[in-house]
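Only one protein chain is missing from this complex, and each of the others stays in its spot.
Moving on to subunit A:
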């Protein structure tokens, strides 16, 4: 798989082999009555990161987060935070705070009391507590709402109180369980950016659990994709999207067209795959770790396929199909094209022109083509 160019001033510590991770999860397994919710997960997270654990329900992402908070004890393995073994430390003694999915605001306390709750557990003078609470209220833009009870707030306001309360003790590590899950789409997008801004200003390390891949892509410095209790892939959002390492990741993040094929040419600078499903030879412009005649999969994102009426030049990476359906989404249109093999392919096209008369319509026979580096070769 090709490497991305390194940028000059690299602020990404996970690329520096000498960097010391802030959170180190070593071979952690958690079993609930013989069923492994998390199995043999190892993960290193660095200071100042916004790390997203992404997975479907039952993938073990929440269990992993709860083990970091101390609500669950690993069946095997260790968890280190800031160089200290936290595996047996109870939640109230960890330098970690959590923002709960349900927010878990104390209903009998007002907003100020909720935020001050953690501070009062440390012996901080009440004047300083008041000052810190006011700072936090300003940070989450709720300065007017200090005396309200949680039930008098909207969902978005409650979410911000929960964030302020979790930040009050200035934790080194903040765990967020589906932080935007209960908000509507518009509010979610706004809050996403606020969350990133707050994270950058305070320099706190965030670990966010989410099932929403868009949320993970826009928030995270790195994403850990989880599947059935295991980490399927760790990487920056672009890595995960452009270079998925397995069919699961390719399908889970965004959508992908998957073709099964056999390697016909295996050279150091390119390979050729014969795929009857695709109806053409697939040319990949870089070397891949595979054997000749090996059966593997090749995945391509819908926006990386070009639709044309006329046959483009070239031999490989060109196939034919019939437009079966068009979904107009405003900014893009989604074409469903049926190849001669019967395989349905999803292609998206940006609607750059208004009322384009030349646009490809239903039941047209079209050519599909793509560049040699457009797809990913998957062996797992």
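Please note the rule applied: contacts are C-beta pairs under 8 Å (C-beta built on N, C-alpha and C of every residue); 3 or more make two chains touch, one makes a residue touch a chain; residues count from 1.
Quick note on the criterion: contacts and distances are computed from a predicted model.
Asks: Assuming one chain is omitted from the figure, identify its UniProt name from "Succinate dehydrogenase / fumarate reductase iron-sulfur subunit", "Phosphoribosylformylglycinamidine synthase subunit PurQ", "ABC transporter permease subunit" or "Carboxypeptidase-like protein".
Replies: The record names the chain that does not appear here as "ABC transporter permease subunit".
Asks: Please pick, from A:100, A:243 or A:367, the residue that touches the omitted chain in the full complex.
Replies: In the full complex, the listed residue that touches the missing chain is A:100.
Asks: Please pick, from A:12, A:149, A:211 or A:304, the residue that touches the omitted chain in the full complex.
Replies: That would be A:149, which touches the missing chain.
Asks: I need the residue numbers on subunit A that touch the omitted chain, in ascending order.
Replies: Spelled out for subunit A, the touching residues are 69-71, 90-93, 96-98, 100, 102, 104-108, 117-118, 121-122, 149, 151, 165-166, 168-169.
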